[in-house]
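Left out: one protein chain. Kept in place: all the others.
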Amino acid sequence: MRQNLLRQGADELSYEIRGIVKKAEQLQALGYTIHWENIGDPIQKNRKLPEWMKETIIELLRDDKTYGYSHSKGLIETRQFLAEKNNELKGTQIGVDDITFFNGLGDAIAKIYQFLTPSARVIGPSPAYSTHSSAEAAHANAHPVTYNLDPENSWYPDLDDLYMKVKYNTSIVGILVINPDNPTGMVYPRHILERIVAIAKEFDLFLIFDEIYQNIVYNNASTASMAEVIGDVPGISLKGISKEFPWPGSRCGWAEYYNRTSDSDFNKLCSTIDNAKMIEVSSTTLPQRAIPKVMSDPRYTEFLKETNEQIGQRSKYLTEMFADVEGIQFNLTNGAFYNTIIFKKNVLHKDQSMVIEDEKVKSLLDNWLADDMPFDKRFVYYLLAAKQVCVVPISAFASDLLGFRMTLLEADEQEQIETYKRIKDGLIEYLNS
Amino acid sequence: MRQNLLRQGADELSYEIRGIVKKAEQLQALGYTIHWENIGDPIQKNRKLPEWMKETIIELLRDDKTYGYSHSKGLIETRQFLAEKNNELKGTQIGVDDITFFNGLGDAIAKIYQFLTPSARVIGPSPAYSTHSSAEAAHANAHPVTYNLDPENSWYPDLDDLYMKVKYNTSIVGILVINPDNPTGMVYPRHILERIVAIAKEFDLFLIFDEIYQNIVYNNASTASMAEVIGDVPGISLKGISKEFPWPGSRCGWAEYYNRTSDSDFNKLCSTIDNAKMIEVSSTTLPQRAIPKVMSDPRYTEFLKETNEQIGQRSKYLTEMFADVEGIQFNLTNGAFYNTIIFKKNVLHKDQSMVIEDEKVKSLLDNWLADDMPFDKRFVYYLLAAKQVCVVPISAFASDLLGFRMTLLEADEQEQIETYKRIKDGLIEYLNS
Amino acid sequence: MRQNLLRQGADELSYEIRGIVKKAEQLQALGYTIHWENIGDPIQKNRKLPEWMKETIIELLRDDKTYGYSHSKGLIETRQFLAEKNNELKGTQIGVDDITFFNGLGDAIAKIYQFLTPSARVIGPSPAYSTHSSAEAAHANAHPVTYNLDPENSWYPDLDDLYMKVKYNTSIVGILVINPDNPTGMVYPRHILERIVAIAKEFDLFLIFDEIYQNIVYNNASTASMAEVIGDVPGISLKGISKEFPWPGSRCGWAEYYNRTSDSDFNKLCSTIDNAKMIEVSSTTLPQRAIPKVMSDPRYTEFLKETNEQIGQRSKYLTEMFADVEGIQFNLTNGAFYNTIIFKKNVLHKDQSMVIEDEKVKSLLDNWLADDMPFDKRFVYYLLAAKQVCVVPISAFASDLLGFRMTLLEADEQEQIETYKRIKDGLIEYLNS
Partner (left out) sequence: MRQNLLRQGADELSYEIRGIVKKAEQLQALGYTIHWENIGDPIQKNRKLPEWMKETIIELLRDDKTYGYSHSKGLIETRQFLAEKNNELKGTQIGVDDITFFNGLGDAIAKIYQFLTPSARVIGPSPAYSTHSSAEAAHANAHPVTYNLDPENSWYPDLDDLYMKVKYNTSIVGILVINPDNPTGMVYPRHILERIVAIAKEFDLFLIFDEIYQNIVYNNASTASMAEVIGDVPGISLKGISKEFPWPGSRCGWAEYYNRTSDSDFNKLCSTIDNAKMIEVSSTTLPQRAIPKVMSDPRYTEFLKETNEQIGQRSKYLTEMFADVEGIQFNLTNGAFYNTIIFKKNVLHKDQSMVIEDEKVKSLLDNWLADDMPFDKRFVYYLLAAKQVCVVPISAFASDLLGFRMTLLEADEQEQIETYKRIKDGLIEYLNS
C-alpha cells in the first residue's frame, strides 16, 4: 500500500474464546467430536427456548413492521418498557432517552471505548471478560488496566486493590464491574457494589456495570442492580437478552445511562456513543419488539426460575465432582454460567502431559505447543488434544492466574457428565504426569 | 470527570438522515402526520415481504440452532453459499475465509475505518452516504476526502477529479465506490468501474465497493460487480439484505475480501477488521441462516424483478412530475431507490419562504432557523413545517451542492402521489416567493 | 484554515514562571521597578562569572572552529571528557556514545517526551518543575502524573506515595527525580535514591534524573549521582552548565544514558531522542568547547565551593528572617537555589488583601483577579501589585499545596534584604488582613 494503514493499538485485539476454535476445528477435521466448553452459548449446549417464547417471536415476524429499521436509539415502546421496569426498582430513575440499543453488548462495548482519548483508562476486573479488556487495551495502545478478583474470597473484587489503583492511577476515569461475573460465576453482594460506587464518587469517575447476567442468579444468592446502588454517580448499565431468553444470535443489548446530565463530560461521552450508533442507522428490530412481549408474559418469571435452578444444580454437581482433585482451587458459583478453576501455585510445570495415541493428533499438538506460552494454555491444548474438550485458559482473560474456564450450560445430562469426567481425568493425568 | 474523556474526531460523527427526525417528531407532537422521505426503509414505506419469504424465515425460528451464536466470521454454510455465488460470476474468486459477516453494513463500515491511522485516508463520493463519510472523518479528525459525482453527467463519478485527487493526495490509501449509488440513484457502467480499478492499481490503493444495492437496478441499466472488474487489486465488497429482501431491521451485511493475500498491509487490515468483529463474538444468526434459503428459492428472482419494475416506474413518475419545475435539476435514476434534486445555481436565497398558518409550527420553524445554515437545509425545514414532508438536504451529504434527497419507496400509490405533490408545491411556492 | 490544525495536548503547555512576567511588565510600564524572584537566573541576580572563566570562553571565540557545527550528538572530545568524569565515580560506566548534547535541558526534556506513546507515562515530583510536567502532560493529553514531595519531611519524596502510584498505575513507564530539587531546594540522601532505583527495578521502569543542580549543594548536605546508585537499571541523567558556571544563556545541557543496551525498548527510546536531535543538525558549540577547559581548571572547584557557601548563607538568612511569620511553613534548603514557602491549611481565604494606593495599579490588579484562581496565585498577584516582588505560586507547579517559590540568588546583599523584607511584610499584611 501507498502508506502505513493501521494505527497503534490494532494489535491489542485478541479473543482466545474464539481463537481456540481454530485449533479445535483442526481436530474435527481429523474426525473427532469436540466437547465445546469454550463459549457461553446456551443454545449450543442443548438448551431450548420454551415453545411459547418461540411463538411470541414468530408472531412478530408475521407483522411487516418487524422487518423495518428501528429508531436509531431503539424502539421507543421498548425503551419505555425498560425504563419503567428499571424505575420500579425505586433506585435511580431513567427516561426513554437514557436507553440506547446496540447489536449485542459487544457492539455497545466497542463504541464505549472507541472515542475515549488514549490516556483515559477504564479499570476492569482480572480475570477479565476479553471483549471489554481487548477493546479498552486497543483504544489505549497498552495492556488493560485491571483490579483483582480474589479466588480466596469467593472471587469478589479485591476492594483494597481497586481502591489503591483508582487512588494512585489518575489515568483511570471509569470502573467496569461485571455482575454476575464472567468468567468467575460470582454474584456480588450489595455492600461490595456500594463500596465501588463510593470509590467512583470519591475520585470523580463514571461506572460501567455489565449486567448481562443480572437475572441468572441461583443458590439463593442476592445482589443489587446498578440502579439500586449508584445514587447520583454517572454510570452506564449494559443489559441484554443473549443469555437470558437465551437468544445470543439475536445481537440485542442495550445501555442505560444513569445521571447522564450530572456531569457534562460524561454526558458528552454518552452523546458520542449515541452518535456512533446513529451513523449505523439502527439496531436489530425483531428482538427489540420481542422484549416487552416476552418479559411481560407471566410464564417468563417461571421460566427464569427453572433455568436458574438447573444451572444451580450443575454448579453443585461440578463442585462435588472436582472436590477431590488435588492441585486445583475453585468456588461454588452463584450466577452466570461459568466456573473458573485455578491451578494452585507451582503445580504446573513444563514437562506435564497426557497420553495421546493418534500420531496425527500428536503432530497437531506439537505444532500448537511450538511457541512459548503460559502453563495453563499448555494444559488447555493437551486437554483438547487428548480428551477433545475445548476450554479457555484463564491467562487469556488478562490475568496472572493460571487455570481455565468451563461452563454450566450443558442441558443434556449425559453429555454434561461425560464432559466433566473428561476434564477431571485430564486434570488428574496431567498433574500426576 | 477526573481527566479529558474524548479523543479528537468524536465531533465528526453526524448523520442528518436521522438528525432531522428530531425536528419531525416535534411536529408530530403537535398532531401532524409526517410524510417520511428521509430514510431508505422500504418497510416504513409500505413494502411487504412476500409470504413465502416470511414463512421461510419463520420456519428457521422453529429450529433451536437459529437462536445461538454463529461463527465469529458468520455461518460457514452461508459464507460457502455466497462464495460460490460470487465465483459463478467468473471474476475474481474467493473462499469462505474471504467473507465476514457484520451486524449490518454500518457495523462493517465502523470497523473498516476504526483502526486506520489518522493520516491514511479513503476517498469517497460527494454527495456521500454519511455513514461512510462520518466514520472516515472521525478516524482522521478532518473533513471527509471526496471525489465529485457529476449531476451534469448522470451523476457518474468525475473520473478526472478522482484521478487528480488520488494522484496528488498521497494520504489516500483507498477508494470507496457506492454502486448503485445512494443518494443519487445512479448505476455505474462497467467501463467507469474498470477505470477506477485502474486508478487504484496505478497508485497502489485498495478499493471498497459498497454494493448493498447491487440487485436493485432497473430501467434496463447494466453494471458490473467488484468481482467482475477488480482483477488482482485488493478490495472489499460490502453487501447485505437490508435493501433487497428487504429486511433492514435484521442488521445483516457482509464484507467480501478480494485478493486479500496479494498485499501484506491490506491483509493485516482485513485481519484487524476480523479481530474487531471477533471480540464481539458473533453477528446476527437468523438472517444468515435465511440467506441461502431465500436466495436459492426460485421465487426470489421473480420477486427482485417485480420490485425493480415498481421502483423503475416510480423513478419515471418522479421524473415526469418534476420535469416542469423551474430552478431544479435531476436525473432519471437507474438503481437503488433515491433521487437527488439539485437547485440550480443562485436560485436559493435567504428570504424565500412558504406560508404557514399554524402559529405553533411557525414558532418551531423560527427556532429551527435560528442558526446559520446552508440554503438547502433552510428549504428542507420549510418543507417539513409547511408541507409535513421530511427529506434530507444534500449539503448534509458532504457536498457543496444544494438540494435534497427523496425516495422511490412508497408502495402505497396514493400516498406516493400525495407526498410528491406536496414536495412539488413546496418547491414552486418557495422558489417563487 | 482549511482543516483543524492542532492536536490534543497542545493546551497542556503552560509555564507560569514566565507567564507571570507579562503581569510584571504591565507594572514596569507604569514606572515601577520589579524585584524578580520568579526565575532561577543567577546572572539576572547580579552574580558574575569569574574573570578567568570569561577569558577561557573568550579565548575559544578566537578560534574559528568554535563557530562551526558540532557533531550531532555533541563534540567528541567533550563527551569523552564527561564520560571519564562520570566513570571516575566508579558507578555505572558510560562511553562517548552514551552522551548526547542538547540546547539546554528544556530541549532535552521536550525530545524525551515527544515520541512517547500517549498512554505511557513518566511520574515526576509534585511540586513539579513545569518544563517536565508540561511536556509530559502535553504528550499524554492529560494532567501530569506526580508523586508527592513532603514538606513535613524535608521535602523528601514520599516514597510510600511513589511506590503505591508506581505499583498501582501500570501506565507508568518511568520515574523522574530532580536532585537537588527545584522548586524545593532539597537534596536527597543516597538511601532515598537507592530506594527509587529499587522501585524502578521492581516494576521494569526507566529512570530520569534531572541533575542540573548536582554541584550546587551546601550546608554540608551530601547526596549521590545517578551513576552511583542506578546499578543496572536503564536511566537518563540530565546535566548542564546553566546553573553551575552559571551560563543559562548558553543553552547547553546533555543527557547521559545508563545501561542503554540492557533493554531494547529503552535503547530504541534513546535512539529516537538522538534522531530527533540529529535532524536539528547540532547543539551549541561554544559552551561544549568550554566545558573541558573550565571544568578541568584548578580554579573551578574553588569557585563552586565559594558559590555554594554564598547560597548556603542566603538559605540560612531566609530561614531566620521568615522564622517568626505565622501561618507559613518551609524548610532550610541544602541545594539548588530556591525555597518553597507553604501556607498552612486554611490560612488563606478570599477576602485577604494588601493596601495599594496607586489607582492604576489597583485597576491592573482587579483585572488580574477577575478569573477564579487558587488562593496562592491570588496572594502572588497582591504581592506583585503592592510590593513589586514577582514570585511564582506553588499551585502552578502541578501541586495541590498553596505557597510560593522564591530564590536564593541575589548577589547584591542590600537588594536581597530589601526583597525578602517586602515579601515578609506582604505576607504579614495579607495574612492579618
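Per-chain residue numbering starts at 1, and chain names A, B and C are given in the order in which the chains are listed.
Assume a residue touches a chain if its C-beta (ideal position, glycine included) is under 8 Å from a C-beta of that chain, and two chains touch if they have at least 3 such contacts.
Everything numeric here is computed off the predicted structure, so don't read it as measured data.
Participant: Quick one: which of C:Asn86, C:Ser134 or C:Thr307 touches the chain that's been left out?
Facilitator: C:Ser134
Participant: Which of C:Met278, C:Met321 or C:Val347 touches the chain that is not shown?
Facilitator: Selected residue, touching the omitted chain: C:Met278.
Participant: Which of C:Ile99, C:Ala120 or C:Val217 touches the chain that is not shown?
Facilitator: The single option touching the absent chain is C:Ala120.
Participant: In terms of residues, what is the contact footprint of the unshown chain on chain C?
Facilitator: Within chain C, the residues touching the omitted chain are 1-10, 13-15, 17-19, 21, 39, 41-44, 48-49, 54, 57-58, 61-62, 64-72, 103-104, 106-107, 109-110, 114-120, 130-131, 134-135, 138, 170-173, 203-206, 245-251, 263, 265-266, 268-269, 272, 275-276, 278-286.
Participant: Using the document's contact rule, name the residues of chain A that touch the chain not shown here.
Facilitator: Residues touching the hidden chain, for chain A, are 3-4, 7-8, 141-143.
Participant: What residues on chain B make contact with the chain left out of this view?
Facilitator: So the residues of chain B touching the missing chain come out as 8, 117-121, 140-143, 145, 161, 164-165, 167-171.
The rule is short, and it goes like this: only the chains that are shown with their structure count from here on.
Participant: Which neighbours does chain A have in common with chain B?
Facilitator: Touching chain A and chain B alike, sorted by label: C.
Participant: Between chain A and chain B, what distance separates the C-alpha centroids? Give it in angstrom.
Facilitator: The computed centroid separation for chain A versus chain B comes out at 34 Å.
Participant: For chain B versus chain C, what separation do you get between their C-alpha means, in angstrom?
Facilitator: A distance of 58 Å separates the two centres.
Participant: Could you check chain C for residues that touch two or more other chains and list them?
Facilitator: Only 8, 141-143 qualify.
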